[in-house]
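One protein chain omitted, others in place.
Up next is subunit A:
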Amino acid sequence: MKIDHESLHKIAHLARLEVKPEEEEALLESMENVLTWMEQLNELDTTGVEPLTHVTDEVNNWREDVAQNTLSRAEGLQNAPSHDEQYLKVPKVIE
(Lines give C-alpha, C1' and ligand atoms only; values in the text may rest on other atoms or scores of the structure.)
Protein backbone atom coordinates (compact mmCIF):
# COMPACT_ATOMS: atom_id res chain seq x y z
CA MET A 1 0.00 0.00 0.00
CA LYS A 2 1.30 3.40 -1.03
CA ILE A 3 1.28 6.41 1.27
CA ASP A 4 1.83 9.91 -0.04
CA HIS A 5 3.66 12.74 1.67
CA GLU A 6 0.42 14.47 2.53
CA SER A 7 -0.85 11.47 4.51
CA LEU A 8 2.49 11.25 6.25
CA HIS A 9 2.26 14.91 7.28
CA LYS A 10 -1.27 14.42 8.52
CA ILE A 11 -0.37 11.37 10.59
CA ALA A 12 2.67 13.17 12.00
CA HIS A 13 0.52 16.17 12.90
CA LEU A 14 -2.12 14.03 14.64
CA ALA A 15 0.63 12.45 16.74
CA ARG A 16 2.26 15.85 17.24
CA LEU A 17 5.53 14.55 15.78
CA GLU A 18 7.98 16.77 13.99
CA VAL A 19 9.34 15.03 10.92
CA LYS A 20 12.47 16.36 9.28
CA PRO A 21 12.36 16.40 5.46
CA GLU A 22 15.35 14.06 5.22
CA GLU A 23 13.51 11.48 7.37
CA GLU A 24 10.43 11.34 5.20
CA GLU A 25 11.49 8.76 2.62
CA ALA A 26 12.61 6.26 5.25
CA LEU A 27 9.39 6.73 7.22
CA LEU A 28 7.24 6.30 4.13
CA GLU A 29 8.99 3.06 3.30
CA SER A 30 8.64 1.65 6.79
CA MET A 31 4.97 2.60 7.05
CA GLU A 32 4.25 1.10 3.67
CA ASN A 33 5.90 -2.13 4.80
CA VAL A 34 3.70 -2.30 7.86
CA LEU A 35 0.55 -1.61 5.88
CA THR A 36 1.42 -4.11 3.17
CA TRP A 37 1.95 -6.71 5.86
CA MET A 38 -1.37 -5.85 7.47
CA GLU A 39 -3.12 -5.97 4.10
CA GLN A 40 -2.83 -9.70 4.15
CA LEU A 41 -5.65 -9.67 6.71
CA ASN A 42 -7.96 -8.32 4.04
CA GLU A 43 -7.73 -11.64 2.26
CA LEU A 44 -9.87 -13.19 4.99
CA ASP A 45 -13.63 -13.17 4.48
CA THR A 46 -15.02 -11.70 7.70
CA THR A 47 -18.64 -11.56 6.55
CA GLY A 48 -20.89 -12.26 9.52
CA VAL A 49 -18.02 -12.15 12.02
CA GLU A 50 -18.58 -9.76 14.92
CA PRO A 51 -15.65 -7.35 15.39
CA LEU A 52 -13.35 -8.54 18.14
CA THR A 53 -13.14 -5.57 20.46
CA HIS A 54 -11.64 -7.31 23.45
CA VAL A 55 -9.38 -10.35 23.70
CA THR A 56 -10.77 -11.81 26.92
CA ASP A 57 -14.34 -12.76 27.83
CA GLU A 58 -14.25 -10.68 30.98
CA VAL A 59 -17.17 -8.27 31.42
CA ASN A 60 -18.45 -5.87 34.10
CA ASN A 61 -15.16 -5.31 35.82
CA TRP A 62 -16.38 -2.36 37.76
CA ARG A 63 -15.99 -0.89 41.24
CA GLU A 64 -18.34 0.57 43.84
CA ASP A 65 -18.66 4.35 43.92
CA VAL A 66 -16.41 5.17 46.86
CA ALA A 67 -14.34 8.35 46.86
CA GLN A 68 -10.80 8.20 48.10
CA ASN A 69 -8.03 10.68 47.34
CA THR A 70 -4.79 8.78 47.12
CA LEU A 71 -2.50 11.46 45.81
CA SER A 72 -1.68 14.77 47.47
CA ARG A 73 -1.40 17.88 45.37
CA ALA A 74 2.28 18.26 46.14
CA GLU A 75 2.93 14.68 45.04
CA GLY A 76 0.80 15.14 41.94
CA LEU A 77 2.62 18.26 40.86
CA GLN A 78 6.18 17.32 41.72
CA ASN A 79 7.09 15.64 38.44
CA ALA A 80 5.51 18.25 36.17
CA PRO A 81 8.12 20.13 34.10
CA SER A 82 6.50 23.39 35.20
CA HIS A 83 4.18 24.07 38.11
CA ASP A 84 3.50 26.36 41.03
CA GLU A 85 1.91 25.41 44.37
CA GLN A 86 -1.54 25.00 42.82
CA TYR A 87 -1.32 24.36 39.11
CA LEU A 88 0.56 22.48 36.45
CA LYS A 89 1.72 24.89 33.78
CA VAL A 90 2.07 24.45 30.06
CA PRO A 91 2.97 26.88 27.28
CA LYS A 92 0.02 29.18 26.58
CA VAL A 93 -2.78 27.43 24.69
CA ILE A 94 -5.05 29.73 22.77
CA GLU A 95 -8.46 28.36 21.81
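Heads up, the rule we're going with is that a residue touches a chain if its C-beta (ideal position, glycine included) is under 8 Å from a C-beta of that chain, and two chains touch if they have at least 3 such contacts; residues count from 1.
Going forward, contacts and distances are computed from a predicted model.
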Q. The chain that is not shown, which UniProt protein name from "Hydrogenase", "Cytochrome c oxidase subunit 1", "ABC transporter permease" or "Aspartyl/glutamyl-tRNA(Asn/Gln) amidotransferase subunit B" does it carry?
A. "Aspartyl/glutamyl-tRNA(Asn/Gln) amidotransferase subunit B"
Q) Residues of subunit A in contact with the chain that isn't shown? A) 10, 14, 16, 53-56, 58-71, 73, 76-77, 82, 84, 86-95
